[in-house]
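A single protein chain has been omitted; all remaining protein chains appear in their positions.
Lettered A, B and C in written order, each chain numbered from 1.
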Amino acid sequence: LNSFGKKFIFTTFGESHGKALGCVVDGVPAGLKIDEAFIQSELDRRKPGQNEFATARKEGDSVEILSGVFEGISTGTPIAMVIFNTNQKSKDYGNIKDIFRPGHADFTYFYKYGIRDYRGGGRSSARETAARVAAGAVAKLMLKDLGIEVKSGVFAIDGIEAKNIDFEYAKSSAIYSIDKVVEDRQKEAILKAKNEHDSVGGVAFVKVKNAPIGLGEPIYNKLDARLADAMMSINAVKGVEIGEGSDSSSLKGSQNNDPINSQGFISNHSGGILGGISNGSDIDLKVYFKPTPSIFQSQQTVDIKNAEVEFSLKGRHDPCVAIRGSIVAESMTALVVADMLLLNLASNMDKIKKIYL
Amino acid sequence: LNSFGKKFIFTTFGESHGKALGCVVDGVPAGLKIDEAFIQSELDRRKPGQNEFATARKEGDSVEILSGVFEGISTGTPIAMVIFNTNQKSKDYGNIKDIFRPGHADFTYFYKYGIRDYRGGGRSSARETAARVAAGAVAKLMLKDLGIEVKSGVFAIDGIEAKNIDFEYAKSSAIYSIDKVVEDRQKEAILKAKNEHDSVGGVAFVKVKNAPIGLGEPIYNKLDARLADAMMSINAVKGVEIGEGSDSSSLKGSQNNDPINSQGFISNHSGGILGGISNGSDIDLKVYFKPTPSIFQSQQTVDIKNAEVEFSLKGRHDPCVAIRGSIVAESMTALVVADMLLLNLASNMDKIKKIYL
Amino acid sequence: LNSFGKKFIFTTFGESHGKALGCVVDGVPAGLKIDEAFIQSELDRRKPGQNEFATARKEGDSVEILSGVFEGISTGTPIAMVIFNTNQKSKDYGNIKDIFRPGHADFTYFYKYGIRDYRGGGRSSARETAARVAAGAVAKLMLKDLGIEVKSGVFAIDGIEAKNIDFEYAKSSAIYSIDKVVEDRQKEAILKAKNEHDSVGGVAFVKVKNAPIGLGEPIYNKLDARLADAMMSINAVKGVEIGEGSDSSSLKGSQNNDPINSQGFISNHSGGILGGISNGSDIDLKVYFKPTPSIFQSQQTVDIKNAEVEFSLKGRHDPCVAIRGSIVAESMTALVVADMLLLNLASNMDKIKKIYL
Partner (left out) sequence: LNSFGKKFIFTTFGESHGKALGCVVDGVPAGLKIDEAFIQSELDRRKPGQNEFATARKEGDSVEILSGVFEGISTGTPIAMVIFNTNQKSKDYGNIKDIFRPGHADFTYFYKYGIRDYRGGGRSSARETAARVAAGAVAKLMLKDLGIEVKSGVFAIDGIEAKNIDFEYAKSSAIYSIDKVVEDRQKEAILKAKNEHDSVGGVAFVKVKNAPIGLGEPIYNKLDARLADAMMSINAVKGVEIGEGSDSSSLKGSQNNDPINSQGFISNHSGGILGGISNGSDIDLKVYFKPTPSIFQSQQTVDIKNAEVEFSLKGRHDPCVAIRGSIVAESMTALVVADMLLLNLASNMDKIKKIYL
């Protein structure tokens, strides 16, 4: 099941070392200017091979729009986008053909499907997230037209947390760090792990500004629940928090409730969501990435005949998936918000009459 | 949007102080013995008014099956269940008719829908979760038939965490505490907050034992993503973690990867899920509940005309929603696993041929 | 899978001789006046036992709203409705407990599910359509608010076709005949079949007036395709036509195309739908019902052990299901149109900006 969303829906396809990967974005309203350069620039933010903190695999990640756009404007029909793989080195994967890499989906794909495309993890590779970023870029174009902004940055790496939140700074940081002050320590942690043939985890922070009140369709399409689904669907994510998040479980109600005055909410422990519906405050979420499972130290595992094996991985891998993962989290957030914007159009008769009468 | 699931689907309806609430469980395979007493016993675990740690509102929560069962056996048709509300005191809510309680969905429902059923929060009340527990009980009956077990307990309250995990003990604990040793301190924290007209947060722990390998439909119906969606849809939940969860973001790959030997996985940092698919280990999740927003201290808010108001809540409320919330988390987990079991039937041709040829 | 619709969604439950049947209508916009008396009056149009042309089974079909309505107004939450069965005579069905009635779902339910509720056909009984009519009545309330009208009548019985179309007349006709002139011949055909312990087929005609241009979400949620699905889901329906329908297959393009002038379409061979989208003309459909399979003549069949049996049915049955079926077809049409109205809100950015900016 490779589709996401109810009304603004995207479907992705493709494997790490297959011919191509891509997406079909369905439900994009007609009349939206589709800025191809912007879509490409979003892909460029995520693309591998840009510096020492990311995998050495270089992919152009050049996106091509196949449908749904006429003279630069969306027509209301599905927008298909394709990214051809150009820099696969399938032979890198010959040595893992018959074994299951610890921390990877090799084991589960093999036993679920009875067959697996072992080249770079096939479909389970984080390479699939390029297609999400392409789809997310279309969502962002719609949000921008409505004055809504989605931002992201790396909040923590290897337990080194930001003290200040500066999304502008994050844009130019080589590791998308949200805090200039801790950035160097975060970089050192990455490089140290890399030198030790190990990897580190990290945390992404995503914020939505100017979302209207009313997004989210309770009870089973709540905004926070859909965001949690979206985030947990990203490779290597093991935890999701909204607003105060898990810390709220140690607070008193009198501390955690956000008082309201005539200007709106005075604090934002809720992360902008109450009862599964946006309340007009910033929507804040934190996304926890485990360390990249692909490490080059020797590990204990089994092969497809269940014989025990000691092995060392080869190939090209990110020492910290949270960095590029933050862009994916931002994209997925945009996709959820876009979907909720469309679903919310039907919340009450006043809106419906405004359109039809 | 009040339905959840793709193949084992449930829909809930009903408000806190309406006539009734209930659910329709669709996709239940035929031939399952439907043990009504068990369903009722599950509801009894969640029901309010049982001791000093829960709201004083007493609800019989008596469930009635309206359809889908013939001579005690499921027929493959939808199982509708209804719980009539018996102990509503709508007049308790007269004083909040025109104001928005901080931390509640009052504000967002009003602005989204333009109308709200203010009696006890209407649809946004945690009372809705009774319907989930009824649906979850049916899911559990199916899981039991397949040898799969779902357990839960309260892991932490007000920051006081369990050191030992004992699901058996949790069953008889008045606060479903998973650790006898810290239970008393957790109870004290609840009562202290209650006496101060305040509330506390908490954490639930849910475990699935004996789930087969292969549950989860990547990329956009991953087992962990669906669990995250399910958990975050529960009232007051602000964070969800799988396995090592957010702590994994501070670990190295060499620490977090689970080595494999011929018996299976040696450790379980992954929480039983790799690439969105169950790997045969226990499925572990933690669910973080914020403190009950309903506190009796004076709070600052606005009314529906946006005039600022100082007010104190009346009525009957849980001082800690995580306690009964743990049962809901357990139920939702069962429902997700049931859905995944059915979806996974079609994962490869061998299974399909086993059925049809 | 007992839900229908994408945004205005209803789910039905219940069996012919179970405790109750009902529906949950989800996605109803808030702020709609819910006229219970109207809903009941719609059920009364469909209810059995009203005259010699219908089954003698008398059901009050009294509907009760359980949720989703506050002070007479929809709140945007699911509207659950229940109809308790009162006049079941399960013993009537003792003699068919172990045999498969020709033309019925007995055979297929038994082999699909391995168990069946044989009492009156259980879930496969046309009694389930009462729940559709309740849901359809809510849809009609919404359509009425937007100036849209859905009408129906019986076009043909036993091959005797209407020459004139008069929906007003149909309302008061005992067989909902759309043509006063042929009505008596149609009635005679029914009574003749009834006397011969046989049954007759018939055709319903449904028309939607004042539907806006733009309903239908191509390619796979076209208005005509969804109507075809809706109609074919009704018990005993074996054919569906839009506009000129099957006759159009014998026409030339020059005859079948509808010319357009500045007032709109000059003719309406298309039945108001082009490319799966409403064009502003009346939406016209014809629905073909097979003769009731429940006849009292001796028939050849097998029992659940596949032994051959000669048997004669007992009980109470409609001699012509098309009559009450026309009301169901009308209801289903209203439900499809309501769904399409909500989906169409997001068709272009102009509408979306009108709501959010």
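The definition used in the following text is that contacts are C-beta pairs under 8 Å (C-beta built on N, C-alpha and C of every residue); 3 or more make two chains touch, one makes a residue touch a chain.
Please read all numbers here as calculations on a predicted model, not as lab measurements.
Shown as candidates are A:Gly27, A:Gly136 or A:Pro212; the residue that touches the absent chain is A:Gly27.
Annotation for chain C: contacts to the undisplayed chain at residues 1-4, 6, 12, 100, 102-105, 107-109, 111-115, 123-124, 128, 156, 158-159, 193, 198-203, 213-214, 216-222, 224-233, 235, 238-246, 248-262, 266, 269-271, 274-279, 288-295, 297, 299-302, 306-308, 322, 343-344, 347-348, 350. Where chain A meets the missing chain, the touching residues are 1-3, 9, 11-15, 18-22, 24, 26-27, 30-31, 64-68, 70, 73, 75-80, 82, 109, 112-117, 122-123. Against the chain not shown here, chain B presents residues 6-7, 27, 29-32, 76-77, 142, 145-147, 212, 218, 341-343, 345-357.
In this section, only the chains that are shown with their structure count from here on.
Look at the contact of chain A with chain C and you find the same residues on each copy: over half of the numbers used there are shared.
Averaging C-alpha coordinates per chain places the centre of chain B 37 Å away from that of chain C. If each chain is reduced to the centroid of its CA atoms, chain A and chain C end up 44 Å from each other. Residue positions 6, 218, 343, 347-348, 350 of chain A are each in touch with at least two other chains.
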